[in-house]
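In this view, the complex is presented without one of its protein chains, the others remaining in place.
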Amino acid sequence: MVTVVSAILRRDLELGFRRWGDVASPLMFFAIVTALFPLALSPAREVLQGLGPGVLWIAALLAMLLSLNALFRQDLEDGSMEQLVVGPHPLPLIMLAKALAHWLLSGLPLVLLAPLLAVTYHLPAEGVRALCVTLLLGTPTLSLLGSVGAALTAGVRQSGGLLALLILPLCLPVLMFGSRATALAAEGEVVTGPLYLLGALLALAVTLVPATSSAAIRISLD
Amino acid sequence: MKLPTWFHKLGSPPHFYRLATLLTPWFYVPAVLLLLAGTYGGLVLAPADYQQGDGFRIIYVHVPSAYLSTMVYGVMAVASAIGLIWRMKLAHSVAAAAAPIGAWFTFLALVTGAIWGKPMWGTYWEWDPRLTSELILLFIYLGYISLRGAFDDRDKADRACAVLALVGVVNLPIIHYSVIWWSSIHQGPTIKKLDAPSITGDMLWPLLVMILAYTLIFAALLLQRVRAEVLDRERNARWVLDIMGAPAQGN
Partner (left out) sequence: MINLSNDAMLVADELTLWRGELCLFDGLSVAVEPGQALMVRGPNGAGKTTLLRVLCGLTRPEAGQVHWCGEPVETSGEQFGRALAYCGHQTGLKADLSLAGNLAFAARLAGLHGEPWRDIMAQLGLASRADLLVRHLSAGQQRRGALVRALMVPAQLWVFDEPFTNLDAAGRDWLEARLDAHLDRGGMAIIAAHHELRPRPGLRTLELAEAR
């Protein structure tokens, strides 16, 4: 069990580093989108403090969405997914490993970049900390939910817009809890409630998603 | 699992087609009668609300549509599950036929809700938890319909859409309660509930009649759409060619 997860992680991370442009572009997207809001709306400190949590979370969500389209596409086209499916290892485990690799390549970098961007929105230290914690708890859920959508649309031509339509409604709870918790923390309130809820969503996603995305990828391979 | 014979018979397209053809008028006729009765009761017999005046009468469209928007999703999800588990193509046809109807009811609920919002809140749109959930539901319906359209292969489309419908079943309650939590923390409970807290008998019965009428209309529309879907899917089958009186093609 450990072998298959670590083998897939190693391979996908190596592929990610080989094509670092694909890894970097969601990060740059994240940075650029957050830079647009002060320019379009207002650079005033209090406006940005109010907008910050929501904007940073939305930008992170869209950045993750950007990288999801490619999650299974290549694997399907070159046949490496069918090799994994006919192999002896349980498909849900493989799908979990794929989602984990996706998070390491496109979720974790966002979490690391977020505090830097939060400072440009004048978020207080409490808010920055909450942003990092909520992103750390929320982005793995986004990777998992996204993997279901990516598996469903992997065999479809021009699936970018379709993927957004399928995934974004499912991601709403994560977005709402994440950005509200950040905003509340920035106002100096206690945010354990939404953090627990984010954790609960993550636990639910880890339990339910692998079986679902396995079913979806089997359909796409058929 | 051993299934009863009637279940298999129902799953057979020609049998279902005949049954549906027979049943459709039995839904349409009472639906229209109830619709007329409910409209008369709602617009004429029911007294005006002491707060909202005649504006409240939109509930006779809004509430049945809102109710059906979720009910249809339930039908779709159950049909999808049956289709996936017992590999029954007819169930997939039912899910496929139900989705656009559900989307229209959702749209109707949103539009009537917005129209009602103008006199009530002084604005067409308010990020009220119910309206927001309804909007998300519309997006989920649209996603379902788009996913179905994206596949060339009908069998693949059926199965992928069924998975999506079931994912939605788990997610819809989560989304709904998240939105409620979010608005309670965000705006405070200042917004009035959409349904009147107390409703008198002569306001209520037309509402119940309308809900029944809408449900029957849905059933009739669904049967009709499934019939069309079945004909399309089985267009080369012997029994369809017989019904259509078309000369048999080669092979």
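Letters A and B mark the chains in the order given here, with residues in each chain numbered from 1 onward.
Methods note: a residue touches a chain if its C-beta (ideal position, glycine included) is under 8 Å from a C-beta of that chain, and two chains touch if they have at least 3 such contacts.
What you see is a predicted model; the values in this text were computed from it and never measured.
**Student:** Using the document's contact rule, name the residues of chain A that touch the chain not shown here.
**Tutor:** 3-4, 7, 10-11, 14-15, 18-19, 74, 77-80, 82-90, 221-222
Rule of thumb we're sticking to: only the chains that are shown with their structure count from here on.
**Student:** Which residues of chain B touch chain A in the complex?
**Tutor:** 136, 139-140, 142-143, 146-147, 150-151, 155-156, 159-160, 163-164, 166-167, 170-171, 174-175, 178-179, 181-182, 185-186
**Student:** Once bound in the complex, which stretches of chain A touch chain B?
**Tutor:** Of all residues in chain A, those touching chain B are 148, 152-153, 155-157, 159, 162, 165-166, 168-170, 172-173, 176-177, 180, 184, 197, 201, 204, 208, 212, 215-216, 219-220, 222.
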